[in-house]
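Below is one structure, written out as structure tokens, with a few remarks after it.
All protein chains but one are shown at their positions in the complex.
Letters are used for the chains, namely A and B, taken in the order the chains are written, and counting of residues starts over at 1 for each.
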Amino acid sequence: MPDWEPKIVTFLCNWCSYEAADLAGISRLQYPSNIRVIRVPCTGRMSPKFILAAFGKGADGVWVSGCHPGECHYIAGNYYARRKFSLFKSLIEYMGIEPGRLHFSWISAAEGAKFAEVAIKVIKTVKDLGPSKYFIKKINDRAA
Amino acid sequence: MLGYITKIRTISERLLKESRVDMVIGFRKGTVPMMNEPCIVKSPENVKELVWDSNCGINLANYLTNRKEKIAIIAKGCDSRNIVTHIIENKIKRDQMFIIGVPCKGMIDRHKIASMFEREIIEVVEEENKIIVRGNDSEKVFKKTEVLQENCAICVHRNPVIYDELVADLVEEQKDVDRYEDVRRIEAMQPEKKQDYFNNLLSACIRCYACRNACPLCYCPTCFVDESRPQWLGKSIDSVDIKTFHLLRAFHCAGRCTDCGACERACPMGINVRLFTKKLEKDCLELYGWEAGLSLKERPPLDTYRPDDPEDFIK
Partner (left out) sequence: MSKDKTGSVVVIGGGIAGMQAALDLANSGYYVYLVERSASIGGIMSQLDKTFPTNDCAMCIMSPKLVEVGRHINIELLTLSEVNGISGKEGNFEVSVTQHPRYVDTDKCIACGLCAEKCPKKVLNEYDGGLSKRKAIYVKYPQAVPLKYSIDAKNCIYFKKGKCRICEKFCPNGAINFDDQKKELTLKVGAVVLALGSKVFDPSVHDTYGYKKYPNIVTSLEFERILSASGPYGGRLVRPSDKKEPEKIAWLQCIGSRDERPGAKGYCSAVCCTYAIKEAMLAKEHSKGELDTAIFYIDIRTHGKDFERYFNRAKDESGIRFIKSKITGIPLVNETGKHLIRYIDEAGKRVEEEFDIVVLSVGLGITGKSADMAQKLGIELDRYNFAATSSFEPVQSSRPGIYVCGAFQAPKDIPSSVIDASAAAGVAGSKLAESRWSLTKTKHIPEKIDIRGEPTRIGVFVCRCGTNIAGVVDVPFLVEFAQSLPGVVYAEENMFSCSQDTQDKITRVVKEQRLNRMVVAACTPKTHEPLFQETLTNAGINKYLFEMANIRNMCSWVHKDNPEQATQKAKDLIRMAVSKAALLEPLTEPVMQINQKAIVIGGGVAGMVAAKNLAEQNYITYLIEKTDTLGGQARHLHETWQGENIQQYLAGLIEDVRSDKNIEIFLNSRIEHVDGFGGDFKTTIQHNGESKVLEHGVTIIASGASELKPNQYLYGKDPRVVTGLEFQQRLIDNDPSLGQLNTAVFVQCVGSRIPQRPYCSKVCCTQSIKSAVKLKEINPKMNIFVLYRDMRPYGLRENLYRKARSAGINFVRYNFDKEFTVATEQGDLQVAFTDCVLRRNMEIRSDLLILASAIVPEKKNPLAQFYKVPQNDDGFFVEAHVKLRPVDFATDGVFVCGLAHAPKTIDESITQAQAAAARAVTLLSAMSISVSSTVAYVNPNFCSSCGVCVSICPYSAAMFNEKNGKAEIEPTLCKGCGLCAASCRSGAINLNGFDNDQIFAQIYAMNKVVL
């Protein structure tokens, strides 16, 4: 599949990483187009079922990014999220999803450059893995 | 065992007579060998129904959920830890309960015995550390340690962690147990191998939810599998739906599971579903130094955090 391009569902917290992605744009930093951003108030909002649904519906990768620890707009949302992510990532990789499909990062509103760098890295890692197969539902509900 | 039973009955009788409790939740002899049933005893006359032996694997905490009465409950190590979690999670109040603590030396695995005996089992008798199995024309003696449930064999909390009265002296806890040998073996596999392993493991699953129903932690009014806005998890036995179900069921037990083995015991297809919960148990211990149900003061690890929690996986 030479022309295959992965799709990566990207959840960004409203206060840091979403702003960082905006800043990357303002700074015209270039990165590949494979990410699809969904804005969430906080990484604390991230329920594991969103990640499962994304993989189940055909995402080749999922990337979640929020504020650095201690910088959460909601005081501690990312601290709670960090524990959830830690256990969830470990479990889903234990069950066989390739390490490199699910990514987490802390990117502050000032780190436009870091956003572009991590985006490039995440996209490359997912691309190298090839299309996701293991967690995608086989039933084709394209008609929906 | 006889000592245990006498003590259980004496305490229960006293509590019921003095009206300290409205009921006692314990075990009675089942109709089939190796299948004791949970029972509720409400009058002092009936305490003779209560028994105790190595077939009391069912987690009685599951019968406490949202009860309003005053209850005496018989609790081995794992039950007591689930009772702690129940208290923390407002499923029952501490002062509603009289906990009759049972130091436990493990429950036996009836599937294992059945497969080793290979004939119809008429009777099973327990003596000291021996299990004597009788069929129509044969008898076989097992060492109890050989036929323990796997979770009991590796149990490190045999004594109840919370109780009002004990039926016997505390037993010695097992030391130097390797609880996670199987988990580590899977962790070490390459992703494709893991995929094969779990596809294979779950190929028998019929989504009967027996594992969920047996679990004292699963008490939500509506389970995530029935969420309808949207119905994001398919109800089919598609392999991804099944994997998603087991993954999220285990995740919901993260930091709460005591490895009581209820889920696995309940599975009609004999699937080792503890492999999921044990993975999380291992991670909670390694990452947060946490074991479920040991303290009434702390909430499970996902309900709290430390600023310096490990985060090597985060970019």
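Quick note on the criterion: a residue touches a chain if its C-beta (ideal position, glycine included) is under 8 Å from a C-beta of that chain, and two chains touch if they have at least 3 such contacts.
These figures come from a predicted structure and were not determined experimentally.
For subunit B, the list of residues touching the undisplayed chain reads 88-91, 219-224, 227, 229-230, 232, 252, 299, 302-304.
Although one chain is not shown, part of subunit A still touches it, namely residues 5, 7, 9, 14-16, 18-19, 21-33, 36-42, 44-47, 49-50, 53-54, 57-59, 67-68, 70-71, 73-77, 80-81, 84, 108-114, 116, 141-142, 144.
Simple rule for what comes next: only the chains that are shown with their structure count from here on.
The mean-CA centres of subunit A and subunit B are about 36 angstrom from one another, to the nearest whole unit.
Interface residues of subunit A, counted against subunit B in their complex, comprise 48-49, 52-53, 56, 69-70, 76, 79-80, 82-99, 103-106, 118, 121, 134-139.
Residues 183, 186-187, 191-192, 194-195, 197-198, 224, 232-234, 236, 238-241, 243-244, 247-248, 250-251, 254-255, 276, 279-280, 283-284, 287-288, 301-302, 304-307, 309-311, 313-315 of subunit B touch subunit A in their complex.
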